[in-house]
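Excluded from the complex is one protein chain; the other protein chains are retained at their positions.
Here the chain labels run A and B in written order, and each chain numbers its own residues starting at 1.
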Amino acid sequence: MSAQFAQYLLTGVTVGAIYALVALGFSIIYNASHVINFAQGEFVMIGGMTTVSLTAIGWPLPLAIGAAVVAAALVGFALEKFAVEPARGASVVTLIIITIGASILLRGLATLVWDKNIHALQAFSGDTPIQIAGASLVPQSLWVMGITLVIVLLLTWFFGRTLLGKALLATSHNRLAAQLVGINVRHVLLASFGLSAALGAVAGILVAPITFTSWDVGVMLGLKGFAAAILGGLGSGPGAVLGGLALGLIEAMGAGYISSAYKDVIAFVIILAVLFFMPSGLLGTRSTDRV
Amino acid sequence: MTLLRVEQLSKEFGGVRAVADLQFSIAAGQVFSIIGPNGAGKTTLLNLLTGVYVPSTGRIWFEERNLTGRAPYEYAACGIARTFQNLQVFFNMSALENVMVGRYLHERCGLPAAMLRFPSLGRAERETRSECEKLMHFVGLGAYLETAADAMPYGALKRLEIARALATRPRLVLLDEPAAGLNPTETLEVDALISKLAKSGITVVLVEHNMRLVMGVSDHILVLDYGRQLAEGSAEVVRRDPRVIEAYLGAAASAEPVSAGGAP
Partner (left out) sequence: MLRRLAASRSSGLAALALVVALLPLALQNAYYYEVAILVGLNAIVCVGLNLLIGYAGQISLGHAGFFGLGAYGSAILTARYGWPPLAAMAVTTLGVAALAYLIGRPILRLRGHYLAMATLGMGIIISIVVATEDQLTGGPDGMSVPALSVFGFAFAGERVWYWVVGVALLVAVWVARNLVDSPHGRALRALHGSEVGAEVAGIDSARHKVRVFVISAVYASIAGGLTAHYAGFVTPAKVTFFHSIELVTMVVFGGMASTFGAVVGAAVLTTLPQALTLFKEYEMVVFGAVMMLTMIFMPRGLVPTLAALFDRPEGPGKASRDAGGGGIRPPAR
């Protein structure tokens, strides 16, 4: 394995892990409500920016992180309660526009609460690069990979073992039936937005020391998260993780070996090609529609 | 004369064989009924016969043309029309427009003519409109011409689908449970409508649970159970077939013949 390749690999997995977290957020909300939440990227921004400003006023990092995740989750609840819930039954496109409106609103609020500058967050454990197979890796990348792994395991446990997790899954399969067996679908929806927001915030916090953060970081990360969720198959948890990692790797390899200006073009061309052969993504369900 | 013929027709859904090795033919001018318990594969068979599903194995011939694997609109172009058990009405349009969609195949109208509104188009549209109004009267929807489809009652929507199917000027019409959910009066109307269709020379495939209706109008009946052909023949033959009685009422009841009007 050449050092160059190792370097691209590590970069790809780091970025991919972030995409995976954002994509998981998309999928969880999609499963519970069939809404694509275009404000997902704003949770990323809220996570990063809140942590930056809380540490700036002297909060210890872990506390700031916890508060930022809670803040994002609260915004997620509010989004569900005040924007998505009142619009129940609206068409897919209408819901997309509502969440886009929400993302503009949140970005606008961010420029008011904070500013339009770019901010750095201190790395969790220093900046001294580690050498692996000839490639150098900032310790923050290890945090990104490690925490993403932990979150994926936690989510697996959550959806497989806990009542709320199962309620979420049941609601995604059949809302009416879930309601009939006594699941409070409204709580499930709230929970899904809160959980997605928290995931987004974690992604935003993890990546902030590497790429910096600002009022508009969410735009690009949200877009990539959506792309990853689609690539993996909308609504599929493993698909979101796979899609995120694949997207991160494609970008890193494309930028390294072909052209950094065209790395996104390469990524999207590959996504389009995949969709051409697998119209519901890599791990999406391929059922025959009933008529 | 055989209008439609299928050979070794099967459809699998992830291991479940919803339709298995069917082989039958439908003669022109017949009322051909398909019956069977819930989940027997009747709707799946109709979906296969209209190109909505692609068969896992087997072939479908319509007038000696092999239509296997063709798209639904190609089946329609050959003269096969249908209605749906789960309504596929265009709820974003008026009732009349729903029927007018059925005339699509017979409207000669190029894209430029449409975009620039050539005068010939206006004339053709008027004709289509009046023809479709007639069809709506024919199926008993004269009162609903300008009603938005999403404001119509269920029974009317079922007949709207029949009108749309007829608008394609079909040779073969497949009706999936046209009487389900209708009250007795409406059911009688549907009964009369099917007889009218048959008389006008259109071949009818009827899927229906209402045995009184089926036994009354059918020339030929195909009985499905678990996707397989259980029995086939005239109403009289099928009614007395012990396997049919068993499938419908369970082994215990097989002593009694299926009475007209039974079944779900």
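Going forward, a contact is a pair of C-beta atoms (placed from the backbone, for glycine too) under 8 Å apart; a residue touches a chain by one contact, two chains touch by 3 or more.
Only a predicted model underlies this, so the values are computations on that prediction, with no experimental measurement involved.
S.K.: Identify the visible chains that the left-out chain touches across the whole complex.
M.R.: A, B
S.K.: Among the options B:Leu3, B:Ile35, B:Ile60 or B:Ala149, which residue touches the chain absent from this view?
M.R.: Spelled out, the listed residue whose C-beta touches the missing chain is B:Ala149.
S.K.: Out of A:Gln122, A:Ser136, A:Gln179 or A:Thr288, point to the residue that touches the absent chain in the complete complex.
M.R.: Checking the options A:Gln122, A:Ser136, A:Gln179 or A:Thr288, the one contacting the hidden chain is A:Thr288.
S.K.: Of B:Phe32, B:Tyr53 or B:Tyr144, which sits in contact with the chain we cannot see?
M.R.: Result: among the candidates, B:Tyr53 touches the missing chain.
S.K.: Can you name the residues of chain A that touch the chain not displayed here?
M.R.: 30, 36, 83, 86-87, 89-94, 96-98, 100-109, 111-112, 223, 226-227, 230, 234, 261-262, 264-265, 268-269, 271-272, 275-276, 279-281, 288-291
S.K.: Please give every residue of chain B in contact with the chain that is not shown.
M.R.: 47, 50-54, 71-73, 75-77, 81-82, 84, 88-94, 97-98, 100-105, 107, 109, 111, 113-117, 121, 125-126, 128-129, 146, 148-151, 164-165, 167-168
Definition applied: only the chains that are shown with their structure count from here on.
S.K.: Calculate how many whole Å lie between the centre of chain A and the centre of chain B, each centre taken as the average of the chain's C-alpha atoms.
M.R.: 47
S.K.: Note which residues of chain B are touching chain A in the complex, please.
M.R.: Its residues touching chain A are 13-14, 43, 47, 52-53, 84, 86, 88.
S.K.: Would you pull the chain A residues touching chain B in the complex into a rising list?
M.R.: 287-288, 290-291
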